[in-house]
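Structure in structure tokens, see below.
A single protein chain has been omitted from the complex, and every remaining protein chain is retained in its original position.
Up next, chain A:
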Amino acid sequence: MLTLKCPFTGAMLDETELHCGGEAHRKRFGPGSSDEDFETYMFVRENRKGVHFELWLHAYGIGKWFIAARDTETLEVYGTYPAQTTEPPQDIKDAITAKRPGWSWREFE
């Protein structure tokens, strides 16, 4: 069972009180964008064995979204941070690098 630390309350949240919102750090392409960009935004998803970034909502609690950096292979959680963040914070990147040197995920590495 996944247990994530809420970056807003500091509480350890059980998977059963959360709702997963899918891939994090999606960049929106709206009106006027190219078909390729919109297709990427709408349909193309990472499906990684290893480092992954996901959106999670504390649905049975404070009702705020946050991002979890975790490993889909080892189930290790590298860290969580507010969903208003556009790029993974450096300490979380460092934590991932310590376990998975040379990792990359979309434009982050």
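One rule holds in what follows: a residue touches a chain if its C-beta (ideal position, glycine included) is under 8 Å from a C-beta of that chain, and two chains touch if they have at least 3 such contacts; residues count from 1.
Keep in mind that, in the parts below, contacts and distances are computed from a predicted model.
Chemist: Can you pick, from "Branched-chain amino acid transport system ATP-binding protein", "DNA modification/repair radical SAM protein", "Oxidoreductase" or "Sarcosine oxidase subunit gamma", the UniProt name of the chain not shown?
Modeler: From the choices "Branched-chain amino acid transport system ATP-binding protein", "DNA modification/repair radical SAM protein", "Oxidoreductase" or "Sarcosine oxidase subunit gamma", the unshown chain carries the UniProt name "Sarcosine oxidase subunit gamma".
Chemist: With the missing chain put back, one of A:T9, A:S33, A:T74 or A:S104 would touch it. Which one?
Modeler: Checking the options A:T9, A:S33, A:T74 or A:S104, the one contacting the hidden chain is A:T9.
Chemist: Could you please point out the chain A residues that touch the chain left off the display?
Modeler: Residue positions of chain A that touch the missing chain: 8-14, 16-17, 58-64.
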